[in-house]
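For this depiction, one protein chain was excluded, whereas all remaining protein chains were kept in their positions.
Letters A, B, C, D and E mark the chains as written, and numbering starts fresh at 1 in each.
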Amino acid sequence: MSIFEAISANLLSPAVLFFALGLIAALTKSDLKFPEPLYVALTIYLLVAIGFKGGVAIAEAGIAKVWLPALAAMVLGALIPLWTYPVLRFGGKFSAVDAAAIAAHYGSVSAVTFIAATNYLKAINQPYENYATAFLAVMESPAILVGVVLGKLGTRASAGPDFSSMKTAIHEALFGRSIFLLVGALLVGWLCGKPGMEKVESFFVTPFQGVLALFLLEMGMVAGRRLGDLKKVGPFLLAFGIVMPLIHGAIGVWLGKVAGLELGGATLMGVLAASASYIAAPAAIRMSLPDANPAFYLTSSLAVTFPFNIALGIPIYYEIALWFYH
Amino acid sequence: MSIFEAISANLLSPAVLFFALGLIAALTKSDLKFPEPLYVALTIYLLVAIGFKGGVAIAEAGIAKVWLPALAAMVLGALIPLWTYPVLRFGGKFSAVDAAAIAAHYGSVSAVTFIAATNYLKAINQPYENYATAFLAVMESPAILVGVVLGKLGTRASAGPDFSSMKTAIHEALFGRSIFLLVGALLVGWLCGKPGMEKVESFFVTPFQGVLALFLLEMGMVAGRRLGDLKKVGPFLLAFGIVMPLIHGAIGVWLGKVAGLELGGATLMGVLAASASYIAAPAAIRMSLPDANPAFYLTSSLAVTFPFNIALGIPIYYEIALWFYH
Amino acid sequence: MSIFEAISANLLSPAVLFFALGLIAALTKSDLKFPEPLYVALTIYLLVAIGFKGGVAIAEAGIAKVWLPALAAMVLGALIPLWTYPVLRFGGKFSAVDAAAIAAHYGSVSAVTFIAATNYLKAINQPYENYATAFLAVMESPAILVGVVLGKLGTRASAGPDFSSMKTAIHEALFGRSIFLLVGALLVGWLCGKPGMEKVESFFVTPFQGVLALFLLEMGMVAGRRLGDLKKVGPFLLAFGIVMPLIHGAIGVWLGKVAGLELGGATLMGVLAASASYIAAPAAIRMSLPDANPAFYLTSSLAVTFPFNIALGIPIYYEIALWFYH
Amino acid sequence: MKTHPMKLVTIVCEAYAQDAVTKLLHEVGAHGWTLFSVEGDGSQGKRPADIREFANIQIEAVVQPEVSERLLERLAKDFFPRYAMIAFESDVRVLRREKF
Amino acid sequence: MKTHPMKLVTIVCEAYAQDAVTKLLHEVGAHGWTLFSVEGDGSQGKRPADIREFANIQIEAVVQPEVSERLLERLAKDFFPRYAMIAFESDVRVLRREKF
Partner (left out) sequence: MKTHPMKLVTIVCEAYAQDAVTKLLHEVGAHGWTLFSVEGDGSQGKRPADIREFANIQIEAVVQPEVSERLLERLAKDFFPRYAMIAFESDVRVLRREKF
């Protein structure tokens, strides 16, 4: 399957088409709006479902298989900010705190992008390690912590008032709602394994793809409402939001292979490395680095990188994986 | 099956019984209340599901089969206000703007009534053209636009302030949330066809009837809370809200037959013609004809015509269709 | 199966593990929060689903089988406050109105505890009478009414302003949202029976256990947020909240057997007797006995008895039933 | 343009007091009210509105001075002792006196 | 610390008037607004916010006195006759005059 077939296969999936529909809704100023509680409910469902499924998969596969690639994913997440920071600071001329904030977002991950990728693999009948969710779970926090430290170092400690303490950052990075749900559901799934899965499968697994499609309709609107901010972020960040994911995607795939994953798992590792957080990181950063400008990190991760990955990135990372594995 | 059997079969379906339960909740002043976000979520689900399903059906049947009856439906929707307007204006002594507003509602359609009708047909094992959703999609807007024009002509242009412009009306009629969701999901379904359906079927199709039952419980409460306004609308509008649907239902069935539909499809065309909008039209009318009194158009469509169609109308239109086809 | 196996089997079910996860979320002050509309939506779903299922079961089994144990359940619910009141009044030194309020809660029932119990029985493949939901439905109100009367007698009538009338109590006890939904859905299910069930099964039955797991995650947070109030209620109420359920559980099981139920049904009758209301009773009591202190009745039923029953009580009552039946 | 002085009475209380409070507003002669679902913290502890039992509402009513007087009196007598609640009064100006 | 007197204009109206009202706020020179989803009761009956058709919003804007003047005039002329709505003005003090 050529890269073009791969991409068009992705573009014609319900998930991506609903995402596009959401973009159109925002651009045509339709009064269609998902109430925030619905957005939260869908997020909770997706995170719990993917976490639980991953936990069961770990119970099935055994931790022995999982720990090495999981560790690799974690380290990669922690390292990414270390090179993105200077790129932003000196290449993009961003202030220390803004560079650190953006770096944290690109080191962390987007659960929805990951989920969309698993859907894509399912659609093209490409098997993958179900326990890959574990990588998602461990990759979310490290980059946030590294980013906050970079930001604090970059700004005179005195600058920040007591409420934006490192403690806040650590608490958010470990107990923030998305991380907590994901890790928690993963542990629950791990503990109850297959028998537990049989009980809840018809709620957490069967309707999953449909729920994702509905959620991406909303995400399309959310991203679409921010397209206007693109001019605020400037050409550098636009380029950064597309080029960096491609680089990180390749690194992720390569690392996945080195860590002994199959084609599917390596693709997902690439997707994780390439994705930028827009739930966990913004919350943690806003609370612990309030001097960073959200217009930069939110717009780039939400209005540039997220749509790019959903539409084009995922099949591209898969092609990269194919190239690595054949 | 006699008309009485048909009606009682309908009255004993979960959907209608839950609707009745909702009415009782409102009349007994139970503190049961669906939070608005839940109402919105259920609406979104139903519109997306029915739209998507219809789109897939079009992809299956081919546009060649669909375009003629769809066009007929569209024209019928646009024409209905032209005769309901004088009836209301001179028969009911309504002001020009009120007559126009009510006419718009009865020319437009109620998606939930349509959905309840498809459920009814399924329950009595009466096959129908799945692409009938296309008629629902194209019938929603035309009448609204015609109604707004009638209203504007009826009132001195100067009367309305700049915010209630024709532009507002057109935008609402084309991008209002219910129309946008329905048409959008229809296009998405059309584009991905059967393979797409397989992915999301267990969310958008399997639980559909149950969700409808829950939604009708809420609609019963919503309608029940407005029964008190019936005295405001007067006997003429009460009669209008029941007689007009019967006439339009017959016309719709006949037109469906002429347009080459089978028994099931013609029944649905009749239901669409008979139904009155209570989502798309009220929003568009309130914004573009703010001088029209909502107590008239909302009460008649929501508290008279909607319950009548759900409980009695649907089986009656089916009987009319049987009569036309045998 | 020993009591310890029974308990650990329960503790490792997804439902209970998610409940524990919710407790942890509250204790670690995670910013995870279910929006109230989601909580309401889940409650509505669970009550309608369990009610509808029970109604269909009654239609299947025939009222002849159901009325006697249902009557027994009703009487038991009405009697429980009569002995819990003096225990609280003289043993616990509570004011008349507080004693009456708490008594009402322990005479009434917790639908979620009942649902969790049915799940537990399903998990250990213990059959039970599906129409047991009827007992849940009839046990909710009587104790509330008895409790309110006790409270009014205990306090000088003049003390309460007109807004806290007996009328309010009766209306709340009969039309309060949880009772109304449960009884209403039960009647709907009863009326449409098996054919109706086939239509909505894939929404109200298939995903049920998964929804319960998600709901218990929320309930864990809700209970966890109140653990801090435990010091307010004092050691007596703590003990009361655990010992009373055990006594009531045993009585309930015994009564179930006397009333001719099988092992499963008797267990559920025990669970109902042991459970304390935290939806219907608090609403009715707060409105009709505003002088009663919610810190007492809410904390004990929500933060003591509910978690105890979910984690340990259910398997214990089952063991008691085994003991009675063998 | 000509405005008329009125009193805005703001009541924050637990959700279960809603019917009692709106009934009272009607009794003392308020012609309308606006209700907000809110969260809060006060002497009786946090009310995070996670479940209805711990939900708060804020009710605002624009009323004639004498109505405000009666309203506050009744609140102090019947409600303050029983409910988690605060109430306060402030001065506002409206356009259509007859409406209030 | 130095505060500056401003006017707080509060508008309660049906949800469908939102675009028209915010458009008006912009025209008369308000630099921002805050919107609440509310329920209400008034001369045109209860608005329980069960469906959007019966939902209310409250919009608050802190503005310069002359802006408040213009705003109330326009509301009285174009909006009061058409919508279920009330509006009132009160005095507030802000820190950053330039912001409003």
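Note that in this section a residue touches a chain if its C-beta (ideal position, glycine included) is under 8 Å from a C-beta of that chain, and two chains touch if they have at least 3 such contacts.
Bear in mind the structure is a predicted one, so any value in this text is a computation, not a measurement.
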Displayed partners of the chain not shown (whole complex): A, D, E
Subunit D residues that touch the omitted chain in the full complex: 10, 12, 36, 38-43, 56, 58, 69, 72-73, 75-76, 80, 86-91
Contacts of subunit E with the absent chain, listed as residue ranges: 1, 3, 6, 8, 22, 31-36, 62, 90-96, 99
Residue ranges of subunit A at the interface with the undisplayed chain: 33-34, 36, 39-40, 161, 163-164, 218, 221-222, 225, 229, 278, 282-283, 286-287, 290-291, 294, 298, 302
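Rule of thumb we're sticking to: only the chains that are shown with their structure count from here on.
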Intersection of the contact lists for subunit B and subunit E: none
Chain whose mean Cα position lies farthest from subunit C: E
Copies subunit E and subunit D - interface residue numbers shared by over half, same or different: different
Length of the line joining the C-alpha centres of subunit C and subunit E, rounded to whole Å: 45
Averaged-CA centre spacing for the pair subunit D and subunit C, given as whole angstrom: 34
Subunit D, residues touching no fewer than two other chains: none
Set of subunit A residues in contact with two or more other chains: 35-37, 41, 206-207
Interchain contacts (touch definition) - all pairs: A-B, A-C, B-C, B-E, C-D, D-E
